[in-house]
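Data block below; observations after.
All protein chains but one are shown at their positions in the complex.
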C-alpha cells in the first residue's frame, strides 16, 4: 500500500473518515492480516474443516503452542490470521460468549450468532478513540445443533474481517495468499462442497500448498475438523496430517 | 470530493465546524454510503417493499449472509447502504428499541418513532469526540398498527442519513447510484404509489437495475416486503425474485 | 467568512478564545444556521405564529416528515433553522424539560423559563471540550398561563442562538435571509404587533416570501399557531396555507 | 492585541503558562469582556446602584429580555459584561449559592462571600483542561445585613474578573470603555461616595454616557438599585430612567 | 526569560521533562510569581511579621479587598505573591486543612505540617496532565503551640514555591524584587532575628521599600503579626502602618 | 533500526497501524528487549533450567538484588530481558495470578495458563491509548503437576514477547544476542533435550557464554532450576555456578 501525502491526513486513528469515505486504519489492519500465514476453512458434506499454516521459526519451538486454530466450544472452533496476540483476545471473547450462552440458555451458541457477536466487538474497535482495530481476521467454524430428534447438525463457516463484518462461506481463506487460494477453491469446487470430511481435508491442504514455496510439513500445519453428527471438534495428529500429505503427493 | 488545503483544517473530527458551518466528517461519512451498493424502498398500496443489491465476491460466498436488509420486528425491517459493520450496529440498536417498546408498552414500536430514535443515536456520534459518525444510511420500512377494529396498518418508509436526520419517503434510494434511481422513481411514479406489492417489487428491481452494468442476478438481490394487513415482514426467495426479473425482461 | 491564517490558530475547538476574545467555533455554528432555510416567528394580538420554509428535494419526499417546527407541549412549539439533527436534539431536551415541569409543579413551563433552560444547555456545548456547539438556532414560541380567573395567557417568542443566549422578540427570523426578513418586519410592523392571528400568518408568509426565488408552495411551508386564549398549539393544513397564499397574491 | 508568533505557542489552552508567566487564554477572555457593552456599579450613602447599556439590535427585540443585570437574591444583584451566555452560567451559580446559604444558615449570603465563591468557580476554569475561561466579568452588588437591632445594612460592590479575582470598589466599570469610565468616576467622585441613591443613579448614567456616541435611550439601559435599609433589589422603569436622563440633560 | 527554539519543544505542559531535566512549566509559573508585587515574612523574638505591597489601581478600589495576606487559623496566616486567583485557591486548601486538623485532633495544625501539606498539593499540579502549576508562591507564618505548661509558642515561617517545595526561613521575600530584598535582609540581619515585633515590622517595611519607586503608602500595604504568646493573628490598621512609616522616615 | 520519514508518521502510539499493517511501538519495545542482557531457558529430562546474565556495574552493587529471574510460585519461575522495571510489573501480575489460582482452585496454576494470562495482559498494553507496550520479554518456566498417583510433573517453558504472544520452547533465549544463542541451541541440541538438569545447566551457560566478550563470572550469572519430581524452584549458589563454569572450561 502506497503512503501518499493526501491519505496521510486521514489515517492516524479510528475516529476519522477520509474525504472519499474510507477508514484507513481498518484498511491497514487488513494489511496486518495479509502479513500473516494463511488459514482456510471448508464446509463438507459432514462438517467443517479448518486448516492453517504456521511459521515454525526453529526446530526448538514447540509447534503445538503456536495457536492458529482454537477450540471455542465442543461444537465450534476458530482459525485466525494476522496479529496473533490480537486474535487470542478475540478468541477469549468467543469463549466467554459461548460459555455464557450455555449457562444461560442450556444449549450451544449458534455459529452465526457467535460470529455476529465477534463482528460487533471488532466493529466497536473501529469507531471509538483510545484504541485501534484488531489486526486479525477469524474463521468461525462449527455445527448448528439439529432439531431434537433430527440428530444431524448443520455445518457453518464464517469469516470475521477487521472491519467487523461477518460473511458466510462454503470455502474461504484469510491471510497471506488469499487471492490465489480463493481462485483455487473456485476452480476446484465449482460451487459445490468437496464431499466428505477426508476430501475436505485434502482440499484444504492443497489450497494451503498453493501459498508454499516448498512441500508442506506436518509440523507446520494445524488441521481441525468439526463433525456434524457428533458436533465435536477434533484436531488431527501430525501422523494423520502426514498421511493426507502423502496421499496428495502420490 | 476534492481535498483542498483549506478544508483539511476542519475535517479531522466530530467536534469542529468549518468556517462556512459545515461538518466535514459527516460529509465524508456520506461518501462512505455512496461507496456502498444501493438499497431502495417503495411504499405500495398494501405495504412497503425493501430491495438491495449485494456484492457477491465469489460463488463460494453464502449470499444469504451478506446482510443488507434486516428484520427488526414482526412489522418492521431495515435496509442499509455503506459501511456494513456500522449498519449492523445501528440495526442492533433498532432491535433493542423495538423489543423494549413491546415489553414496556405491549405494542409494536411506531415506524417514525423508531427512525427518530435511530437518528438521535446517529446524531450523537456527529457531535461528541472520541468517536466518528456512522458510515451507513438506513431505510426503515414498516407498518404502523391500525386502530383496534380498523384492521389495516399504515405503511411508512424513512431514511436515516449519517447526519442523524430522518426523512419520510414514498420511494427512496441510498448508496451508489442514488441520484439516478431518484430520477427513475420520479419519472416512473409521478408522485403516485406504484400500486400493489407486486408492482412495488417490480419497480424496486427496475430501479436497482439502473445502477447495474449487466442483468441483475437473483442471488445478488435481497427483497423484503412488509404487508399492511398482516403487519408481517417477509423475504422473497431466489425463485420469487427470478420470477419478477423474468417478467421484467419479457 | 474568510479563513485567513491568523484566525485558523484559534478556531479548532470550544476550549479556546482568539486573541481578540472571539469564540470562532460559535461563529462557525452561526454559519451553519445561516445555511439553513429560514424560520420566522411573530407575536400577534391573540397568540404566536411560527412559520418555516422547508427544502423538499423530491416530490417523493413526505414533506410532513421534514421537521422544522415541533410541538413541545400543549402551549409551546419550537421552530428551528440550521443543522436539522442538532435541532432535534434540542427539541428533545425541551420536551423533557416541559414534561418534567408539568409532573413536578403541576403546571405548564413558562416560555422564557424553557428558552433559558435551552440556552444554558447550548452554552455548555460552547465551553467544554469533547463536543462542539449546536449548529442550530431555535425560536421558542408559546403562551404563558394567565393568572387563575384572568383566562387569557401572554404570548411570548424567544430566539436561542448557538452561543446560548436567549432573546425575546415581537417578530424574528433565523436561518437564511435573516437580515432581509428583519428589515421587512421592521418596515411592515413599525414596532407594533401585526394584529390578529390571521394577519400574523400573512405577515409571516410574506416575510418568508422575501427569501424565495419563486412563489411559495404550501407543501414547502410549515405554519403553526399558538392561541393565547386556549393555550393550544395548532398546525395549519396545506389547504389553509394555500388560502393565505392565494389571498396574499390577490 | 497583537498575535505575534512567540505568544502563539502558549495561548491555546488553560493548562499552560507562557515563558513570561502569563496566562494568555485569561487575557483573551478579558478581551471578550472588553467587546461587551459596559456595566457600572456605584456605592451610595444608602445602597448600591447597578447600571448597564444594552445593544438593542432592532425595535422588534424585547429589550427587557436582554439580560445585563440579574437579581440573585432579595438583597443582591449581579451586572455583567462580555459573553452573555457565559455570564448567565455564572449568575446561575450565584443563585444556587445564595439559595443554599439561606436554606443552610437561615440568613442571606454575604456579598463578599458570594463574590469570592464566584471567583473560585471562575479560577477553576482557568487552571484545568477540557474547558475555557469564562468570557464575562461580573459586578456583584448587594447589602450585607446589619447586626440585629442596628437595622441598616452595609452596601458592598465587587468585581469578579475572568482570572477569578474579586475586587471591592466604591465605583467601577466593566466592559467596553472601562478606562474612560474609571477616569470619569475618579474625577467626579474624588474618592467620595456620590451621596444618596438618586445622585448615584445620575452618576452611573453619566458614566455610561461617556461611552455612547449619541444620547442614551431609556430602553437601552438597565438600572437597578439595592437599598441598604430595606435590603431589597429594585429595577427602575423606563419612565424613571427617562426622568433621570432628562434631568441630566437639563 | 528567553524563549529559544529548543526549549519550546518541552515547555507546553506538566507531563514532560526537557532533555536537561527541567520542568519548564514550573519555571514559567515562577515567572508569574516574579510578576507579582512582593510579600515578605520576618521571624522575630516574639512572633512572625508578614507584610505585602498591593497594587491599588484606583482610589475607588477598596484596598482592603485586595487579598495579599489571609488569616488561615487563629495562629497562622499566609502571604502570597503572583497570580492572585491561584493563591486564593491554595489559601482555601489551607483553611480546610487547618479546620480539619482542629476537628480531628482538637489542636491547631503545626506550621510546618500545613506548609508541607500545601507543598504536596502544589507538586501534584506539576506532575499530572489536565492542569497547570499554581502561578503563586506562599509565605506560611504561624506559631507552633508550646508544650502544655510552657506557655510560649514557637514562631515559624515557611515559603512554598510553585514546584511544591517548602523552605523554612528567618526572613524571606516572594514576588517582584526578591533578590534585592534578600540581600537587604542578609545585610541588615546578619543571620540574627531583628528583635521584637516592632523591629520586625520596621524591617519588613524597609525591605518592601527597596522595591518601591516612591514612598510607601499605608493603604498599599498589608501588615500582619502573629504573636508567640497569644498565638493570635492580628492585622495592623492603616494608622499603625503610617506610624511605623513615619518613624522610618524620621 | 532506521528511523526513516514514512514510518515516523505511524510510530507514536499504540492506537495506530502503519500502512503496511505494522505496530511500530511494539517493534520498538522489542528493541528495548534486545538492549537487555540475555536470559535463556532449557527444558531437560527432569525439569527446566533458567539462566541469565546480569550487568554488575560496580563491585559495590549487591548482585543478588539485580532481579533477572524471579520465583513466582513453588513450581514456576520467570526470567526476563529488557526494561527491568517493566519486567517486575509483569512478575507482580504473575504472582497475583498464581496466588489467586491456588486460593480459588486449590492447586498450582498451569505453566501455559500463566504464560497465556501474561500474554493477554501484555497485548492489552499494545492496543489501548494512554499507555505503552511493555519493554520486556519473559521466559516462563515451570512444571505442570502430574496426575494424582503419577508423581512426576511435566516441564514447560514459554516465551512471552512484547506483542503479547506466548510461544512454547524446548530451549530459547531472549535479550541481547538471541540470534546467536538460538543457532547455538539448534546446533548443540539438534532438536533433542540436553539430558539431565546438570547437562541443561551447562548448556545454558555455554549459550550465554556465546554473547560474552570475556569469561563468565559466577556473580554476574543467575541460574535457577525447576525440578519435575519435586515441582520446586531452586537457585544455584555462586559456588555451584562456579563449579559448572570450571567444568566447562576444563
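A, B, C, D, E and F label the chains in the order they appear, each numbered from 1.
In this section, a contact is a pair of C-beta atoms (placed from the backbone, for glycine too) under 8 Å apart; a residue touches a chain by one contact, two chains touch by 3 or more.
The structure presented is a predicted model; accordingly, all values stated were derived computationally and were not measured.
Contact with the chain not shown here comes from a single listed residue; of E:76, E:171 or E:223, that residue is E:171. Listed for chain E, the residues touching the missing chain in the whole complex are 6, 9-10, 14-23, 112, 116, 119-120, 122-124, 126-130, 158, 163-172, 182, 185-186, 189, 191. On the side of chain F, the interface with the absent chain consists of residues 1-3, 7-8, 11-14, 24-25, 28-35, 58-62, 64-66, 82-86, 88-89, 92, 125, 129-135, using the contact rule stated above.
Note that only the chains that are shown with their structure count from here on.
Path length between chain C and chain E in the chain contact graph, taken as the least number of steps between touching chains: 2.
Each step here moves to a touching chain, and the least such steps from chain D to chain E number 1. The chains touching chain E as well as chain F do not exist; no chain touches both. Overlaying chain B on chain C by C-alpha atoms takes a rotation of 50 degrees, rounded in steps of 5. Residue numbering at the chain A/chain F interface overlaps only partly, since under half of the positions present are found in both copies. Note: centroid distance chain A to chain E, computed from Cα atoms, is 69 Å. The mean-CA centres of chain B and chain F are about 55 angstrom from one another, to the nearest whole unit.
Across the assembly, chain E contributes no residue in contact with two or more other chains.
Contacts between chains trace an open chain of neighbours here, each touching only the next in line. Every pair of chains meeting the contact definition is listed here: A-B, A-F, B-C, C-D, D-E.
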